[in-house]
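Starting off with a structure, shown below.
Missing here is one protein chain; the remaining ones are kept as they sit in the complex.
Now for chain A:
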Amino acid sequence: MGKIEWAMWANEQALASGLILLTGGIVGVAGQFRGWQFAAYAVAAGVFVCLLEYPRSKRSKGTSVERTGQYCFTVCVKSFGPLTRNYYVRAFLHAAICVPGGFMLATVLGCVCLGIASLIYLAAAIRGEHWEPILPRKAETRKPPESIKKPPQNPPPRPPPEMRKKRVDDLEGAAYDNPIDVTANE
């Protein structure tokens, strides 16, 4: 178990908050509560937070586990560049989004949860974490392993052909010193 990246927990918390905001908003609108406008806002805010938080970030250390079908969300979120990459931005964004939720009972829980998520994101940002998209890796074509059974490229060291011809008449002169040592390395 390595060091946690706080953003991992912030992400789970923010996603949960988005769902809670959404649910509270739906109840507020459907029940036509007083201040239903805040509930309508919470529905929109909840959906937005869920979309933003659904794609998990790539972990800087260790394997990242994707959420099902997050690829298209990853592409969308990635396209905002530094706005979504930086966790300070996310922390302040969530803090700002959660405030109107505090004005109505149905959405107050979503507000507090999102506020907590914002604080955890702040902690993550201070620790220097940032959001990385998880993109599918191109499958590298594996080179076939080097076979040890390749035939030798170079002929063994030999003297020039004139010297190699068998000179039966002059056996003494036929002997030569190999320029390269041919004894086995013990």
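Just so it is clear, a contact is a pair of C-beta atoms (placed from the backbone, for glycine too) under 8 Å apart; a residue touches a chain by one contact, two chains touch by 3 or more; residues count from 1.
The definition used in the following text is that contacts and distances are computed from a predicted model.
Trainee: If you look up the hidden chain in UniProt, what protein name do you find among "AP complex subunit sigma", "Nuclear pore complex protein Nup85", "NADPH oxidase 1" or "Actin-related protein 6"?
Mentor: In UniProt, the chain excluded from the picture bears the name "NADPH oxidase 1".
Trainee: Which of these touches the unseen chain: A:W9, A:F48 or A:F92?
Mentor: Answering carefully, the residue with contact to the hidden chain is A:W9.
Trainee: Sort through A:V43, A:A91 or A:C113 and give me the one touching the missing partner chain.
Mentor: Checking the options A:V43, A:A91 or A:C113, the one contacting the hidden chain is A:C113.
Trainee: Tell me which stretches of chain A touch the chain missing from the display.
Mentor: For chain A, the residues touching the absent chain are 1-5, 8-9, 12-13, 16, 20, 23-24, 27-28, 31, 33-34, 56, 62, 65, 102-106, 108-109, 112-113, 116.
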